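The complex is shown incomplete by one protein chain, all other protein chains being positioned as in the whole.
Up next is chain A:
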């Protein structure tokens, strides 16, 4: 049909611009087209918009603009995806004026594919596969086509108050059984003290624990989804936490709440299983406890194993369908997440654990006294590097993951609120999720 107004304006400008260039450089045949994406030139750079909610990511965008004169990127800071950012992006795709590159959680990529909102960028980025950690790269690949470039994730580790563990004579719990025993000792030591908070509100945390227990909730088989939220592995994880709740060994409390912040500060909660980015949150929330924390691997279900998981995956950069410059957009997405300078900036501003395989090139993941001092001098990045490598690559995100998150937290909330079994919450989530998928015409085995 007719040309979109914005595109028409840009076309006019481009035509006018190239006319000027043609006139002034008529005698000179060098030209400035060096074969870059979408034909941007230093005089007439391709203009992209990038939507993200990562604080201070503008530093990386500035670095890109400084080092690229044929593409210029404008950052639009938006609400975090699950809180409305995704809705903004999807509406823009529908309206035909999307941003070129957007921040997307790994869990949201299938959601966007279901809405047909992502550009296939295989031709532009496929060569970079080896640059990234395999499981993170795979989150953007569907049926051999690449739709997103991974940025960062949150491999899980256990933050714990080493001083309190030491004073109570607790050895670091390597297995969940030892964790249970540690929970009893900690609970007995102080009427207000718990080993951790059971964060009923935090779907990514609940999912991470299930994943670490060996659960795979969604598998694509024969053009249909197999859903097993109530599988054996998940049920035994749920039963373990049920025991801790029933025996009052964990505090049922929302994380990131005022109460929870206070509990971290005054030592009423002494551990937190969380993503690598949580270090900055701990340092910000409980600065008085500096030097008293340490980080260890997530306890194992079988002694001697090394199974890890993530805080609901991580986040990627994707090109929205309808972008006028998909090639340039893909170039930016790739640079943002793989260029050593950019990865360093992203890691510094707290985007998460980088998706690039070779973290030895990331300056901010080397010796970092400011961070390490808070953890008694421990090199906490070693723990997360090992955790990242141990993440099970087979976990798949389904479409409608937002429904999964909402349903899981609603059901777990209800279980802890009414005292019904936690396993029922997972069974109900299974029912909800199957109904939601089928309601959208998606096949379920």
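Rule of thumb we're sticking to: a contact is a pair of C-beta atoms (placed from the backbone, for glycine too) under 8 Å apart; a residue touches a chain by one contact, two chains touch by 3 or more; residues count from 1.
Note that in this section contacts and distances are computed from a predicted model.
The UniProt record for the undisplayed chain lists the protein name "Multiple sugar transport system permease protein", from the options "Na+/galactose cotransporter", "GMC family oxidoreductase", "Fumarate hydratase" or "Multiple sugar transport system permease protein".
Checked against the hidden chain, the listed residues A:274, A:359, A:409 or A:429 yield one contact partner: A:409.
When the full complex is taken into account, the listed residue touching the unshown chain is A:116, out of A:116, A:288 or A:367. Contact between chain A and the absent chain runs through residues 82-84, 86-87, 90, 110-111, 113-116, 142-143, 200-201, 220, 223-225, 252, 254, 256-259, 262, 398-400, 402-403, 405-406, 409-410, 413-414, 416-418, 436-437, 439-443.
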